[in-house]
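A single structure is presented below for examination.
Only one protein chain is missing; all other protein chains are in place.
This part shows chain A:
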């Protein structure tokens, strides 16, 4: 009957899933605007988004469901041998989908028809009826069609009973009821069936309108009551009739209220909660930051609320109560306030931002991206304070390791944290409540539970003074860091990198927003940079110790260098006057690493770091930095901000010397083959004792352990038949070819480093190289 319809339905579903995709794209598009440097972080969060996974699983389930519905539609195949098996399989499919996500109204339409047409046996009909759970609504037509089956008497009495019970339970989800009300007479006639009577009564109780109350019906009801005695269901209907038409019913009904219909008879309680929650979800289009539909909570656990996050309600109570008081916000609320329910788009928010009716519970903004925008830009203290208190208390209340042996709500807590993190990513800003929560909970954390979420919370700690936060957070984190696996160490470093990035972003935005006029800002900037620098030094200390603990693991080193990649960009990408270098323990581990990619990364960082100097950060340096730098100073002078702040810029000549030392070591090792002279100094006597004769070459781009294999492949490429390779043959022109070969192998960092730090025009032989950083 409705394959077309079904196709349409599938399309509709696809559309919704596309919508959720577009949510990701629009969100990331929005975020990309925040700053190009941030794109890595964003794409990562994008991947983490669970929506994609659900979709995939849902697609498969959808196919299976279509097959199952098709099967039922065809009717039982008598000849088939594994009829029972197939039937069972398809029934299971329908049941699973129904209880998990609910069925579309078209599917309900088909299946309801099948259940009541008597094509299958009683048991199958019962099972089908029991899982007629709508995804959102049930179409009125389906119900009318189903009722028409009751007239032809194809189904058993028990199926009829079940159908009525289903109808009562699902009454609220039927999209319209006019047609059903037209069948009032039919339902009323069914009262005669003793088995059906209670359920039909309940249905009529829900359906009755004033115009349905007729004298003949009253008489019939009274007759029934006389016949069957005082039945609660009849009393219910009678009292309703009496309410509508007191003149028609003279019998006295008990005044004292009773429960007429027992809720406990409802077979679909759990399913109903799920449907309600699905239907209640904020309107589809722009309100996208809501919990996914798969997160239906089994049953209420806390005071009355189905979910941890309160439902969005406008502040009707408060308004009603505070009528007489005329505070500013009341005044604004009163004069044509804009109801939250109508808030659907960003332009609407902008137009009505001055007269927005705020939710009665501020926590509900967490599920609403538009209101998140609002609380992000509003400077209204009560709004922020209400949100702050709500989030702090909820986190404290939900946190599972506060309560002994209370891990059953773990999933819920994880979901809640995910929602918070999504909101923080969306706003590109951390919540103070989360920071306060970390202070209290980090000392108690086992390092396992909700690890990913917890570390993400750490990365969203709002910018603050490092020395104040250190004893509260980082010292506790360090204890876990040192005692946990290498993977934990890497995740911590990763989240500290994100923390640094978030702080830098915040600071760089802040500087540009504030006018650079008065002196307090300068001290503030100095203080801020001091805090950032302390964070970096702290990570340096963590990294050095971790390298020792993990015996110089390459894997760990990658994460450490990732962090420093961010560090070397502070000035160039964020316009913030700070240069910090890695500690020697990291530098030499990387320089002497057996892994080419590490060395490549090191080269890249050194190249970026040298960019700081070229940008003229060292204006005031008393060193003679050579003509090259002086030439580039003019460019930097244009940067007024730096001019203003440089006096506060706490940049020591030590960093400069350190950098040159590192650079000398690197060039000495990789390029000029003078490894142990100026950079790494080792007493020649000791070197002699090692017995290695050719130590000078041993760390250059050819002989360095991590490059050796490249050199061999290069030579083999040149002359594939050669049985022995002669490394020293790489010189002169071949040296340049070799370098080109290395660059072509994806060693971009090395390329940039050599291009920027070594004079390329000079003769490409080790002895003849000048490198301009020598002073």
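We take it that a contact is a pair of C-beta atoms (placed from the backbone, for glycine too) under 8 Å apart; a residue touches a chain by one contact, two chains touch by 3 or more; residues count from 1.
Note that contacts and distances are computed from a predicted model.
Of "Histidine-containing phosphotransfer protein", "Centromere protein L", "T-complex protein 1 subunit epsilon" or "RecA family profile 1 domain-containing protein", only "Centromere protein L" is the UniProt protein name of the chain excluded from the display.
Only one residue in the set A:107, A:357, A:435 or A:569 touches the chain that does not appear here, and it is A:435. Of the candidate positions A:121, A:185, A:382 or A:746, contact with the hidden chain is made by A:382. Within the set A:166, A:205, A:374 or A:454, the residue that contacts the chain not displayed is A:205. Check A:465, A:485 or A:709 against the missing chain and you find that the one touching it is A:465. The residue from A:159, A:368, A:392 or A:700 that touches the chain not shown here is A:392.
Against the chain not shown here, chain A presents residues 202, 205, 236, 239-240, 243, 255-257, 259-261, 263, 303-305, 310, 313, 317-318, 320-322, 324-325, 327, 360-362, 379, 381-382, 384-386, 388-390, 392-394, 396-397, 432, 435-436, 439-440, 463-465, 467-469, 471-472, 510, 514, 520-521, 523-524, 527-528, 531.
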